[in-house]
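Heads up, one of the protein chains got dropped from this complex, but the rest are sitting where they should.
Our next item is subunit A:
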Amino acid sequence: MSDIADRVKKIVVEHLGVEEDKVVESASFIDDLGADSLDTVELVMAFEEEFGIEIPDDAAETIQTVGDAVTFIKGAV
C-alpha cells in the first residue's frame, strides 16, 4: 500500500465510519460503504484538503470507488 492509498483509506474510514478491512480498492463508496451522494461530495472535499489538490466536478463524478480515488489523486499530486 502506498502512502497515498493509506491516507485515502484513513479519510474514508473516518468519514464514513466503516471498518477498515471493508475499505478495499474495489469498494464502491455508495454501493459497498453506505455513502450517500452528499457523503461523496464531502469525501472529495476531504481529499482536496488532505492532498492540496483541486478535483473538478466532472472528475469527481468518475470517482466511484476507493481505487478510483487513489488513481486520480496519484495523477494529480
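Here, a contact is a pair of C-beta atoms (placed from the backbone, for glycine too) under 8 Å apart; a residue touches a chain by one contact, two chains touch by 3 or more; residues count from 1.
By our rule, contacts and distances are computed from a predicted model.
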Chain not displayed: protein name in its UniProt record ("Amino acid ABC transporter ATP-binding protein", "3-oxoacyl-[acyl-carrier-protein] reductase", "Multisubunit potassium/proton antiporter, PhaE subunit (TC 2.A.63.1.1)" or "Phosphate transport system permease protein PstA"): "3-oxoacyl-[acyl-carrier-protein] reductase"
Chain not shown, touching residues in subunit A: 38, 42, 45
